[in-house]
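One protein chain is absent from this view; the other protein chains keep their places.
Read from first to last, the chains carry the letters A, B and C; within each, the first residue is number 1.
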Amino acid sequence: MSEIGIGIVGGGYMGKAHSVAMAAVGAVFDTGLRPRLEMIAASSEDSAERYRRSFGFRRGTGDWRQLVDDPDVQAIVIATPQALHRDITEAAFARGKPVMCEKPMGASLADSEAMVAAAEASGAANMVAYNYIRTPASQFARDLIADGEIGTVTWFRGEHTEDFYADPSAPASWRTSGEANGTMGDLAPHMINAALALIGPVTSLIAEVETVHSERPGGKVDNDDQAQIMCRFANGAMGQMHFSRIATGRKMGYAYEVHGTRGAIRFDQEDQNALWLYRADGPEAERGFRKILTGPEHPDYLPFCQGPGHGTGYQDQIIIEARDFLRAIETGESVWPTFRDGLAVNRVVHAAMTSSRGKCWQDVPTDPSN
Amino acid sequence: MSEIGIGIVGGGYMGKAHSVAMAAVGAVFDTGLRPRLEMIAASSEDSAERYRRSFGFRRGTGDWRQLVDDPDVQAIVIATPQALHRDITEAAFARGKPVMCEKPMGASLADSEAMVAAAEASGAANMVAYNYIRTPASQFARDLIADGEIGTVTWFRGEHTEDFYADPSAPASWRTSGEANGTMGDLAPHMINAALALIGPVTSLIAEVETVHSERPGGKVDNDDQAQIMCRFANGAMGQMHFSRIATGRKMGYAYEVHGTRGAIRFDQEDQNALWLYRADGPEAERGFRKILTGPEHPDYLPFCQGPGHGTGYQDQIIIEARDFLRAIETGESVWPTFRDGLAVNRVVHAAMTSSRGKCWQDVPTDPSN
Amino acid sequence: MSEIGIGIVGGGYMGKAHSVAMAAVGAVFDTGLRPRLEMIAASSEDSAERYRRSFGFRRGTGDWRQLVDDPDVQAIVIATPQALHRDITEAAFARGKPVMCEKPMGASLADSEAMVAAAEASGAANMVAYNYIRTPASQFARDLIADGEIGTVTWFRGEHTEDFYADPSAPASWRTSGEANGTMGDLAPHMINAALALIGPVTSLIAEVETVHSERPGGKVDNDDQAQIMCRFANGAMGQMHFSRIATGRKMGYAYEVHGTRGAIRFDQEDQNALWLYRADGPEAERGFRKILTGPEHPDYLPFCQGPGHGTGYQDQIIIEARDFLRAIETGESVWPTFRDGLAVNRVVHAAMTSSRGKCWQDVPTDPSN
Partner (left out) sequence: MSEIGIGIVGGGYMGKAHSVAMAAVGAVFDTGLRPRLEMIAASSEDSAERYRRSFGFRRGTGDWRQLVDDPDVQAIVIATPQALHRDITEAAFARGKPVMCEKPMGASLADSEAMVAAAEASGAANMVAYNYIRTPASQFARDLIADGEIGTVTWFRGEHTEDFYADPSAPASWRTSGEANGTMGDLAPHMINAALALIGPVTSLIAEVETVHSERPGGKVDNDDQAQIMCRFANGAMGQMHFSRIATGRKMGYAYEVHGTRGAIRFDQEDQNALWLYRADGPEAERGFRKILTGPEHPDYLPFCQGPGHGTGYQDQIIIEARDFLRAIETGESVWPTFRDGLAVNRVVHAAMTSSRGKCWQDVPTDPSN
C-alpha cells in the first residue's frame, strides 16, 4: 500500500463528488494505492481555497497548469467545463500523468480525437468518468447479457430523461447555451455509453433532435431540449433511445430495457438498487419479471455493505470509479471506459446530430481497434 | 327500453368476447337497447352450432350472408379474419344495418377506404372495436390531456409489446403469414389508435419494421416481429413508438408516457386499473408520480363496481364497447372510433410500412374531414 | 345443457353484481346449467320493478317469500342486509332450493350456526359468496402453498383496508351502526376467509378492535373503524391481520404476505392481476420477487381471455362465483366455501370481538368436521 497525490481540477458538482470519493475509496475498497488529496484547482484562488478547506485538500490553486505541473500531483481528475478538457488532458499526458476525465471528453469530436491520441501517445492510464454504468445493478446487467443469460439480444430501449428544464418559464442559463450543454451533449452520452456497454457498437442510426422552448426568460436557447434515436447495433439488434431535460416528472430517468431470445432485463436508475430480470424458463405459470435487489452477490456491492438490499447511492458510483482509476494507475492498464471508449460514445452523438440535420439514416464509424 | 337482435360473425377469441359483452351489457349499463343474441355465423354449420350453444345465441349459421340478410339481425359485429371484413361490411351497410368491426378494419388500405365509403353512404352507425383505449384509466388520461391538465404536450412514447413469438422455436402458424397478422398489422394499430386519441393526428414519421426470426419450425415467416416509429404530431409534439410480438417478458405491454409542460402521464395495461399522474405544482418536495386507482370517479367505472380500486378487466372493455355501439345505434350517431377514425390508424400503419421500405421520413395524409 | 331459474333477493351493490354474473356466466364458462333471470326481490314492488327492468329479470317482487316459493325459481342468491339472511335461507332450504348467500352469512354467530344446520339438513347446495379469493391470482396462491411450493409456512400477514370512512367529517349512515356493518363485520371476514383458505384454521388469537371516530355529523358511531389481530394457525404459523375503513389512501387493500421456508408470496388486490412469488432457489444473485401476471396458465383465467396479462376485474370474480354455484347445483356437491366454511370465518370474528373486550388471547373453536 502506498500513497498517491491526487489533483482535481474543478470544485463544483463533480469536483466535490470526486473529492469525497478520493477521501473514502481507500477505506471502502482497501485499495493498494491510497489517495492523498494533494491539490485542487479552480477558476480563482479564492474559490480554490474555499474548495481546499471544504474538501480537505492540502493545497489549492487558481491555475490548473500549476496543478498539472506539481510534482506531488501524481494523478489528475478533470471536472471542469468541457471547453478545458483537451488542454488539461494534453498537458497532463505530456507529463505522463494518469487522467480521469469527466464525460463526455472533448468539447468537439476533434478535441476528443486529439485527447485519445494524447492519451495513447503517453501510455498513461486514462479513463472517462461515466458513473451510472457502475452501479452494482448495471454491472450485473452487463454480466448477464455478456454471459448469454438472456439469449440473443433483439431489442434495446434506453433513455436518459430529467425534468430540470421542463418548466418553460425556467430562465436561460449557461445550460441553455452551447451544444455541449444541451441534452445530446450532456445527458445522452450516459445512455449511449450504457448502450455500447450492454449491447455493443452502434453501426447506423437516425435521430431527431429539437429545441422545444427556444426562448426562455433571460434569453434565447441555442441547444437541444430533447432528442430521439432509432439505431442498429453491430450484433443486429434494433435500438431506440430518448433523451430529455424536459421530461416532466422524471428526475433520474436513466433507464433501459433489453429483450433477448431467452430473457429480458429492465432497469431504472430512479430505483438503482433493483434489477428486473425475466427468464423464459421454468413453468409458464411461474414466469415473471423478478425484482432483484443488489447485494453482496453483485459486482462492487460488498465493500459498501454486507447486507443485501441495504443499497448504494450516487456517491458510491463515484467511489467505484475512483477505485477503477486507482487500479488502472497501479497496474498500468487502463480500465473501461478508456478515452478510446469515450470517443466511441462521442461518435454516436456526432452521427445523431448530423442525422437530425439531414433527416436521414447515418452510418456510425466504428473503430477498428475497438 | 327495447330489444335489438344482434348478429356476430366469428366465434373465436373476439367473437366470444363480443358475445359475452352483449349478454352482460344491458344489466351493467342499463342500456336503452337490449341485445338479443339472435345469430352467430362461423366458417361451418358445425362450429356455428357449437358457438350458438356455448354463447347462448338463438341461431347459428355457416354462412355469414344469411346472418346479414336475416331480418331479425338488426346490428352486426364482425369478428372474422380481416380478409372478410370488407365484404361483410359492405353487405351489412347495403341493408342499412349498423356494424361494429374488429380492428384494424380492412385487409388493405384500399379495403379500409372502401369500408369508410360504404359506411358513410349508408348512414348507419359504424364503429371500430379498439377495446384497450376504453379502460377507465385510458379514458381518464384522454380527458386529462384534452382538458390541458398536463399543459402542452411535448412528448409521447407508446408501445404495444407482447412475447407470444419471443421463442425462436415457436412454430410458424397463420400468425406468421400475411402483413395483416404481423406486428404492424395486428398489434401496432391499438397503440397508434391510442396515440391519435391522446395526442392527435400524426403528420410525419419514419419507421423500421423487421422480421427477426424469418424461419420457424414449420415454415418461413413473411410478416414482421417488431417495429419502431419516430413521429411528429400535428400539435408539434415528438413521438416514439415500439411494437413487438417478441418482447420477452411482456404480456400486455400496451403502455404510454406523455410529457406535458405542466405534468405527465404514464400508463401500462399490465396494471390497467392504475393511471400515474405527475403534476408540476405544489411544493417541489411533495411532487411525484401518483398512482391513481380507477374508481367511480373515472369514466365508465361505476356501473361495474361502486368501490374504487376494485378493478375492471379485459372483458369489461368489450362491455363498454358494446354499450357505445348500442348507444350509437339508438341515437343514430356513430361513436368514436368510427370507420373514418379507424382509417386514420390504417394510414399511419401504411405510412410506416412505406417508410421502412424506403428508410425515409414519410408524410401521413390527414383527412380534411377528421 | 339445461336452463335454471335464478332468483336474486336484493338489487343493490351485490344484487346487481350477481345479476350481471348470472347473465354472463353461461357464455364465459360454457356452463352445463344456464341461468334464466327469473325473479328479483327487493324491499318494495317499485324498486323490484326497477331492478327487473334494469337487470333483465322476467319478474320482480316486493316480497322475498314470493320469490322463495315460486316454482320457477330453482336457485336463490341472497344479497340483502344481513338481518334477513337467516330467514331467507331457512325458507329456501325448507323448499330444498340451493342458496348462495352473501358474506358473512348470519347477523350473529347463532344465526350463522342455524343457517349451517338448515343447509345441512336440506342437503341442498350452499355457498358463501366470498368473491376476492376467487381471482386467478389468489387461486394460484392457494395452489402454490398447498403444493408446498414455498415450503413450510412460518408467517402470514393479511389486511383488508379501505378508506371510505377515513374522513372524520364523513357523516354517519347505516354503515356506522350495527356490529355487522362495522369493519370486523363487513371487511374482516374477506381476509379471514383468505387466511383460512391459504394457511388453514386459526386456533387462537388476540385482537384489538376500536372505533376511532365515535361521533360523526349526523350521529354517534356504534361500530368499529379498525381492528387488528395476532394469531396462531393450526399448522403452527404465526399470523397478523389488520382491518380498517379509515385506512387513508387504501381503496381495495385486500393484501397478504406469506413466508415459507423455501419461498414467499405477496398479493395486493389493488393490482389483482399480479402475484408476487419469491423462490429461495437458483443462484442467490438472481433471486427476487417475481411479478407474475395472471394468464391462461392460472385458474379460471382462460375463459375470460386467451392473452396473459390482459386482466380480469371485480365483476369477473362474481362470474367465477356464479360458475361455482351452478356447478354445485349441477353436481349436488357444495363448493368451497360452503356455509360450514363460512361459519368458520364467523367464529374467528366472534373470537376477535370477545378477545378485544377482554384484552386476552382467545381460543377459536374449530369444527371437528372441517
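Throughout what follows, a residue touches a chain if its C-beta (ideal position, glycine included) is under 8 Å from a C-beta of that chain, and two chains touch if they have at least 3 such contacts.
Note that the coordinates shown come from a computational prediction; the quantities given were computed from them, not determined experimentally.
From the set A:Gly56, A:Gly96 or A:Gly148, the residue in touch with the chain omitted from the display is A:Gly56, counting the whole complex.
Of the options C:Asp46, C:Asp72, C:Glu210 or C:Glu333, the residue whose C-beta touches the omitted chain is C:Glu210. Among C:Gln228, C:Thr294, C:Thr312 or C:Asn346, only C:Gln228 touches the chain left out of the display.
Within the full complex, the residue among C:Gly10, C:Gly260, C:Gly295 or C:Gly313 touching the omitted chain is C:Gly260. Set against the missing chain, the residues A:Gly26, A:Gly151, A:Gly200 or A:Gly260 yield one that touches it, A:Gly26. Residue A:Leu293 is the one among A:Met105, A:Val212, A:Leu293 or A:Val345 that touches the chain not shown. Residues 140, 274, 277, 279, 283-293, 295, 297-298 are the ones on chain B that touch the missing chain. Hidden from this view is one chain, which touches chain A at 1, 13, 16-17, 19-20, 23-24, 26-28, 30, 34, 53-56, 162, 164, 250-253, 269-274, 293, 295, 304-316.
The set of chain C residues touching the chain not shown comprises 150-151, 154-155, 157, 163, 166-168, 206, 208, 210, 212, 225-226, 228, 230, 238, 240, 242, 244, 246-250, 259-264, 278, 280, 287-289, 359-361.
One rule holds in what follows: only the chains that are shown with their structure count from here on.
Both copies, chain A and chain C, contribute mostly matching positions to the interface they share, with over half of the numbers common to the two.
With centres computed from CA atoms alone, B is the chain lying nearest the middle of all the protein shown. Chain A and chain B have centres, each the mean of its CA atoms, that are 42 Å apart.
Rounded to a whole number, the gap between the C-alpha centres of chain A and chain C is 54 angstrom.
Taken residue by residue, chain B touches two or more other chains at 250, whereas all remaining positions touch fewer.
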